[in-house]
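First the structure, which I've put down as structure tokens, then a few questions once you've had a look.
Every protein chain except one is present and positioned as in the full complex.
Order as written gives the chain letters A and B; numbering starts at 1 within each chain.
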Amino acid sequence: MTDVQQTRIAAGAMTADTAFRVRMRRLFGVLQGMASNPATVIGLVVIALMLVMAIFAPWILEPNSPDPYQMPRDWGAVRKPPGTPGHPLGTTNEGGDVLYGVIWGSRTSLQLSLMVVGSTMIVGTIVGSIAGLVGGWVDEVLMRLVDVFLSIPELIFALAIAAVLGPSFGNIILALAVVLWVKYARIMRAQVLQIKQHDFVDAARVIGDTKLNIYLRDILPNAVTPVTVQATLDMGNVVLIGATLSFIGLSEAGIAEWGVLVSEGQAGIASGRWWASTFPGLMIFLWALAFNLVGDGLRDALDPRTEGR
Amino acid sequence: MQLRDYILRRLMVLPVLIIGVSIVVFTLTRIGGSPVGIYLSHEMTPDEVAEIEARFNLDKPVWVQYIYWIRGIAMGDFGWSGVAAAPVADVFPLKLAATMELAFASGLVALFLGIALGTYAGARRNRLPDHLTRIVAVSGASLPQFWFGILLLIIFWAHIGIAPIGRSDAAIFASIAHPTGLYTIDAILAGSPTALWDAIWHLVLPSITLGYGATAIVARMMRSALVEELQQDYVDAARAKGLAERIVLKRHARRNALVPTVTVIGLTFGFLLQGTITVEIIYRWPGLGRWMADSVLRGDQATLMTYVLFTSVLFLVVNLIVDLVYANLDRRVTLGK
Partner (left out) sequence: MLDAQHGAAPVASVRDLKVYFQTKRGIVHAVDGVSFDIRDGETLGLVGETGCGKSVTGRSFLRLLPVPPGIQAGGSVMFNGHAVCAACAGVGCGACGSTGRQAGRDSSVDLLGISSEDMRRIRGDRIAMIFQDPGKALNPTLPIGAQIAEVFFQHRTEELIALAGLPADTAGAIRRFASQSPRFGDGWLLALPGARAQRRQVEAALAKMVASALAETQVPNPVKLMARYPHELSGGMRQRVMIAQALACNPDLLIADEPTTALDVTVEARILELIRDLQQRRKTSVLYISHDLSLVRRISDRVAVMYAGRIVEIGATAEIFANPRHPYTRGLMAAAPSADTPRGKLAAIRGTVPELVDPPSACRFLGRCPHEAGACRSNDPALQVVAPGHSVACFIDHPAPSGERPTYDRVTA
């Protein structure tokens, strides 16, 4: 073994060892950076409130039976304004309690965003990693596929898929998953290619690490950062697009989902019944806003260039 | 890499992407089942069904059907729209004009307003105007357009009662000819101030609804680009020459900040295109978006395929133009991967 190789191994072992500590220190700095940005803190608080609402929904409002995700219908109290006893936020044309929709809608939105972001993150990460690691024609084919997917505007693509699958909330989840994985594939591939060139990966290879080991220990942890930022932004974005598809009419009618409720309430605005659309829409806005604020804060805290900006 | 090579390569990739999109769209609609359904009724015998299938080449292998579809498109035959009860190709131009009028009105306003807002905020970094612009930018990206539109309708249409709905007043519409389908242009061509006012008046609320988010995108990009540029050495060098701050900002920093801002025009265009769907539903705007929404709900595959293919091609072309303009503008840009 030559001198050069030995020093490289030493350097490799050292960097791999300190890499963890460096990463932890950076994570701490990121958290600090986020905490010092008031907008990010507001976003985090709103997210926390939304999560509490979603998780404790069955305890806040009695679940509708048999299906709690179906709006309860109080036919004795249709089109009631906010402040009506038993219906603090009023009722819809069909006697649906707006408050029930608002609270149980957060549960629906949480399911939607977790399922879509979770699945797209996994699929995108796998595809992007394969493309970056294997390279050659596999990379070429996968990336051209990604290019084609990115050529169709997101909402229109999701709308077309949901339309073909038929109107149901489950199909909206599926449609969004099909459309959105490509972003993660792109990010992941770029990360793999970038990190592959670093010295410590070279050094690890000289030591004789297997490709899988190098990937798991050196490449994957480094790629967590940009994927996390994208995932945070998507948590909000997915609910926004999902609600838009529901609003257009691609969910089952009558489910406790914010977009569906805005659509239901639309019919009443000509007669002055503003509440049925306003409150659920506000929830969509707050949800998307909170995740956008946190996502932006996260990106700023992670980007060394934005220091002091 | 030379600019010319870059342009050539981009132009060569474009048809590949368009073919890719067309395959995706075609595959998608076939997953939903044979489109023969819209021609059938319950009384038909299996023989009659087979006859219809044969008439529309639906008995052939899928890839042959794809070829027939593409050949039809090449000859201007986009199929039959069940929703419009007419050939897609006949209805499409009219709907397109309506959508483009809305998108352009919103886009132009968003571009100028966004650049102005972004410049104003970027030059006053971390001061009140900057914080306000940031709120506009983040809220614009989070605002559900369909909800925003409904809020505006609740206030200005249902409550105050000043805002119109639809695209024009029926009597005024009938009073002039519509050679272009863009009502503002038609009104100008006809020399009718009433019609022009009517067209603009109907455009106001939909444009605000659609343009708010787009303004946010542009303003945000312009702000960060300007902040970046203001930290460059040449800005200090310009000050060292004795230039007034106004000239340093406009002639030096803003000029350079506009270059990266060009890149968001593609993004903004996609945003506007998507946004027309819900905005047209809410304001009963007779454009492509509402047609698409109706088609989706009623299984009108020909319209759906045409719409997705058309918007994607438009999106690709706009992005290509933006990239080429950018490569040409930014003399610092390094071309290639």
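A few remarks follow.
The rule is simple: a residue touches a chain if its C-beta (ideal position, glycine included) is under 8 Å from a C-beta of that chain, and two chains touch if they have at least 3 such contacts.
Since the model is a prediction, treat every value here as computed from it, not as a measurement.
Set against the missing chain, the residues B:Leu243, B:Leu267, B:Leu297 or B:Leu324 yield one that touches it, B:Leu243.
For subunit B, the residues touching the chain absent from view are 232-234, 236-244, 247, 251-252, 255-256, 259, 329, 331-332.
Definition applied: only the chains that are shown with their structure count from here on.
Taken together, the subunit B residues at the contact with subunit A in this complex read 13, 16-18, 20-21, 23-25, 28-29, 31-32, 125, 134, 138-139, 141-148, 150-151, 153-154, 157-159, 227, 270, 273-274, 277-278, 281-282, 292-293, 295-297, 299, 304, 307-308, 311-312, 315-316. Those residues of subunit A whose C-beta lies close enough to touch subunit B in the complex are 39, 144-145, 147-149, 151-157, 159-167, 236, 240, 243-244, 247-250, 259, 262-263, 265-266, 269-272, 274, 277-278, 281-282, 284-285, 288-289, 292-293, 296, 309.
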